[in-house]
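A protein chain is absent from this complex, but the other protein chains hold their places.
For chain A:
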């Protein structure tokens, strides 16, 4: 009985550690997702403003403390590409979050089962003592 209990306890400990790692991972994903949302908003706003400009408007891009002139066309394309990229990254993160959630649920269920097993073993042992 003592072996079983020890085995279960150490298994529960291991699974709990995995669960903690999953939770830390999840936090990173959620933070990344939040950043992507902010970037997407900013780029959307720039896109809207660029769409309002006339074709001869002087657009400059900040490249490491230097303002470099760009054509309006280039800038619009650049912002569109960025938005596409952000969209793809966002989808990736959402899939990762889904996967992580499912893994967490599975872990929690297995930990719960093992805890129930443990409880039953201890119960049975106590009952056998009482007889």
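What we mean here is this: a contact is a pair of C-beta atoms (placed from the backbone, for glycine too) under 8 Å apart; a residue touches a chain by one contact, two chains touch by 3 or more; residues count from 1.
In the analysis below, contacts and distances are computed from a predicted model.
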| item | value |
| --- | --- |
| Undisplayed chain, where the name is taken from the UniProt record, one of "Mitochondrial inner membrane protease subunit 2", "TP53-regulated inhibitor of apoptosis 1", "Prefoldin subunit 5" or "Calcineurin B homologous protein 1" | "Prefoldin subunit 5" |
| Of A:14, A:42 or A:99, the residue in touch with the unshown chain | A:42 |
| Residue touching the undisplayed chain, where the options are A:2, A:62 or A:129 | A:62 |
| Chain not shown, touching residues in chain A | 39, 42-43, 45-46, 49-50, 53, 57-63, 67, 75, 79, 82 |
